[in-house]
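Left out: one protein chain. Kept in place: all the others.
What follows is chain A.
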Amino acid sequence: MLLTFTDCKIRFLLLFSRQGKLRLQKWFTPMTEREKKKITRDMTTMVLSRQPRSCNFLHWKDLKIIYKRYASLYFCLAIENGENELIALEVIHRYVELLDKYFGNVCELDIIFNFEKAYFILDEFLMGGEIQETSKQMVNRSIEASDMLQEGDNSEWFELELFG
């Protein structure tokens, strides 16, 4: 069997607002810009048109779409067909928890204005479409350690914090 990079379990993560505005996009498999745009459009229309009291899962092509709404923001995760939907739902939830821990009562505006931080947190949590770190403390420690670099080059102290 020839394995390709498309084998990763999570294909992409999109965050968009109730108005369908994209807030964050992470693609775990290579895609062309056109594909990305098409998928984003499909996702927003599909997810936003869901009736209340429907389940949080959708089929799209050969993928499962797992979405969840947090206040005004939709989190939308695409996983392979064989994957477990409930775990995906908890992946989203854990990410929200991480964001919440970092921003402190996170809201959509935090993500709009600091989307790069949201990406950093995501990169510590998911790597190449797989869960990397499930411990909340660890993710935050590594993010904060990196953040503090900006204050000057006293990184050693924070390394102590992070790796000690």
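Quick note on the criterion: contacts are C-beta pairs under 8 Å (C-beta built on N, C-alpha and C of every residue); 3 or more make two chains touch, one makes a residue touch a chain; residues count from 1.
We adopt the following convention: contacts and distances are computed from a predicted model.
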item: Candidate names "Dynein light chain roadblock", "Small ribosomal subunit protein mS31", "AP-4 complex subunit epsilon" or "Nicastrin"; UniProt protein name, chain not shown; value: "AP-4 complex subunit epsilon"
item: Contacts of chain A with the absent chain, listed as residue ranges; value: 1, 3-5, 7-8, 18-19, 22-28, 30-31, 33, 37, 40, 50-61, 68-73, 84-87, 89-90, 93-94, 96-97, 99-101, 103-110, 112-117, 119-120, 123-124, 127-128, 130-138, 142, 144-147, 149-150, 153, 155, 159, 162-163
